[in-house]
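Missing here is one protein chain; the remaining ones are kept as they sit in the complex.
After this line comes chain A, so read on.
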């Protein structure tokens, strides 16, 4: 019953509230309030993830492991504060996803973004960052189920993909804050001007994934064997 209720609420959000917000943006606000609407949609889109976690009543061990993984990625972001874009956050969210599933991956990514912005300053970019990093963790979780992420080549490809995904997502926000409206032309300009950043994201993801994926996976497995946390 618990599970079904959260599923219903999620479906209502995805199929009714988000289209309604889009409709309101186009009809009521004359297709001009992209900035506001986009932030609303990002917030709405994140709700189902948090809701299902909330309704599931997770055990303390799950909560603690997600908190630890987020704290590690925040510490990592703080360590690499001088190198813009070169951060281990996406990689750690993805690795958590590989080992512990899509939900844990999403939460690790989103909480890392929120917590690290508590240190570096919140802004209108926070919801976007939370969603993008969360999505990387989520996709990582889905791919982790197939078991191919133990190999090097899928890992490299995933790192590049995650860098591009993050850059594309954040550029939607960037375009809208620079031009107020979303135009394809402006988006392409933003994407091309962000190419160096995209490369840095992708390269840092690949490096961190290659270095960290195996040790962290082994450690999580060890914890799992020792205590039987995530079944």
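The working rule: contacts are C-beta pairs under 8 Å (C-beta built on N, C-alpha and C of every residue); 3 or more make two chains touch, one makes a residue touch a chain; residues count from 1.
Quick note on the criterion: contacts and distances are computed from a predicted model.
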One chain is missing here; what is its name in UniProt, given the choices "Cytochrome bo(3) ubiquinol oxidase subunit 3", "Putative permease", "Phosphoribosylformylglycinamidine synthase subunit PurQ" or "Energy-coupling factor transporter transmembrane protein EcfT"? "Energy-coupling factor transporter transmembrane protein EcfT"
Which residue of A:90, A:114 or A:213 touches the chain not shown here: A:114
The listed residue (A:72, A:172, A:200 or A:213) that touches the chain absent from the view is A:72
Listed in rising order, the chain A residues that touch the chain left out are 30, 32-33, 35-36, 39, 50, 53-54, 57-61, 63-68, 70-72, 74-75, 78, 107, 111, 114-115, 118-119, 121-124, 177-180, 183, 185-186, 189, 211-212, 215-216, 219-220, 223, 226-227, 229
